[in-house]
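Next up is a structure, given as structure tokens.
With one protein chain removed, the remaining protein chains of the complex are shown where they sit.
For chain A:
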Amino acid sequence: MTALPGFRSGSAASRSVLTRLRRNWPAYLFLLPTLLLVGYFAYYPAYIAVTRAFTDWDGLNTPNFTGLDNFRRAVTDPVMGEATKNMGIWVVLGTLLALVMPLIVAELVFHLRGRRRQYAYRTLFVIPIVIPSLVLLLVWGDFYRSDGLLNQLLGAVGLGGLRHEWLGDPHTALYALIFLGFPYIDAFNFLLLYAGLQAIPEDVFDAAKIDGATGLRRVLRVDLPLLRPQLGLIAMLAIIGNVQYYISPLVLTSGGPGYATTVPALLMFQTARRDGDFGYAMAIAFLLMLLVVVLTLLSRLISRGNR
């Protein structure tokens, strides 16, 4: 039998794998414990979530297979519908916040004259990373109270008419949670974009300058196209992060008022932890997992299309 050019026969391929295994066995041996741990702590829970999503399970006793019941419940539950809508708003606005503010600050810091100044500002924007996020949430919870800092500031600048129960009103609660954390400079995103700007060769900037691309025009025509990989990565991580996020609604509003700040991830958490309905919670987790996979694949397709 003659092998086609560019193709190897099955037995040749398996021989090659075996040869590689034999030749590199120490490396594979060292990888094995890590792979086993990843398998047990990452893949096994995912497997459990997928399989238990089709059951009525209380977290302790043997699960009862219920077929698609949990999924039927999820797609017909009006609370899940409201939560999904909230998640959509959160993903869009959250992604914009994750991109725009760090980009503006990265541009400003990058174009400061003097390395020392750049270093000082960079440090200033990164230092808040050491503050535990829960502390920030609780502080912001106090800011939003009717007698909190935000309303006091509004009163002080003559905008008392805008004073509001920010977290108590279903019309503002979701936005109050999304816009929590002014000035929204995520240190990781900021450093990623800053590093991206640093990686652009000086020649490109010089050429742009000669061509008259300065200021905002340079940002739009030169920086943004060359920062596309970083922006794509941040957008992807922001979308995934916001789909899975539920900490601030959990801590500050418990998903209320009504269901105004309930998101599917919070619903999953409450369904499991508070109601003990683990089967339904796993079904919500499975749907979220599918959504994240779809979004990831979509981003891969878009980034391939850009090449």
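To be clear about the criterion, a residue touches a chain if its C-beta (ideal position, glycine included) is under 8 Å from a C-beta of that chain, and two chains touch if they have at least 3 such contacts; residues count from 1.
Just so we're on the same page, contacts and distances are computed from a predicted model.
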> Which protein name, taken from UniProt, belongs to the chain you can't see among "2-oxoisovalerate ferredoxin oxidoreductase, alpha subunit", "Succinate dehydrogenase flavoprotein subunit", "Phenylacetate-CoA oxygenase subunit PaaB" or "Extracellular solute-binding protein family 1, yurO"?
Replying inline: "Extracellular solute-binding protein family 1, yurO"
>> For the chain left out of this view, which of A:T34, A:N61 or A:T76 touches it?
In response: A:N61
> Which of A:N64, A:S133, A:S146 or A:T296 touches the chain that is not shown?
Replying inline: A:S146
>> In the complete complex, the non-displayed chain touches which residues of chain A?
In response: 58-61, 145-147, 165, 167-170, 253-259, 273-277
